[in-house]
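Dumping the structure here so I can ask a few things about it.
In this view, the complex is presented without one of its protein chains, the others remaining in place.
Here is chain A:
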């Protein structure tokens, strides 16, 4: 189904579109400096502050909700505005080993080394290309009409809920490509090397959150343990919701591998734009979302420091208007509702008579012909 609704650009327009995006990228890259460095250092300082405050407040039983809140904010900042963005190499130009994509490790059970492979490389290079971008449904969910329906997907909403609750574990398991092992496309031995990395990270995370910090609070052990677990959970739920609004709301396009063969730079930008969706909100919301509320700008310019996305947004929208391309954005509630609807709708087999043809089938026929 080569989506007929998708706006078409002539090869010349596509090239021009790419050139305009490249120009933005170059301009911002040349302008990076003290303000960007000061910003990320301020965020890091805030994150460390929230973390220390959260850990300390567990000594005051009545302040338990505050402690959990502070630790949750710390983990959200660490994973999103700092971790995700630093690991994209957005701050490599600063030359600070503490903010370097090759060295940063985040407060999350997924080892950064593995996450960078599946996220920076697989997801950001093959964004929304069916069969290549493993972030489409994470190998568990049916998030696109072109994923063939199977009775297994009746559980779509349940799987989504579980993934939300255990999101950091889902992210850690993501690289094991369990679905490809089940499908026989991947050998279980290939995971051996990954297992060691995951286990090392899991042990370290569990040791501090579920043993050492609770033990340090003595008789308050169970309270602290529960608080740390809740903070991890809050981060899971928040990250899941923000991330699911990035590529799955109605209107976000998917692409076939054939469409993307020998892809031009212009088409790559075009695909990133049409495959992503933004969330509107205030400055604090943008920071807590790691500026993934500007998923479109992030996918166009993954290595530009995220604090720049809001200022680039108007310019990108203006370009989209000129080329007649959709710029998918909306309030959090609207995007979330749209995603939830999709998760439930795709749990069921496609109703329409003109249900999309299995894409793989079409190409096989075409090849045979």
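Descriptive notes on the structure:
The definition used in the following text is that a residue touches a chain if its C-beta (ideal position, glycine included) is under 8 Å from a C-beta of that chain, and two chains touch if they have at least 3 such contacts; residues count from 1.
Quick note on the criterion: contacts and distances are computed from a predicted model.
Of the names listed as "NADH-quinone oxidoreductase subunit H", "Ferrous iron transport protein B", "ABC transporter permease" or "Ferredoxin reductase", the one that matches the UniProt record for the absent chain is "Ferredoxin reductase". Checked against the full complex, the one of A:62, A:95 or A:219 touching the unshown chain is A:95.
Screening A:6, A:132 or A:208 against the full complex identifies A:208 as the residue touching the chain left out.
Interface note for the absent chain: among A:34, A:189 or A:261, the touching residue is A:34. Within chain A, the residues in touch with the undisplayed chain are 22, 25-26, 29, 32-34, 36-38, 44-45, 48-49, 52, 88-89, 92-96, 98, 101-102, 105-107, 116-117, 120-121, 124-125, 201, 204-205, 207-208, 212-213, 216, 265, 268, 302-303.
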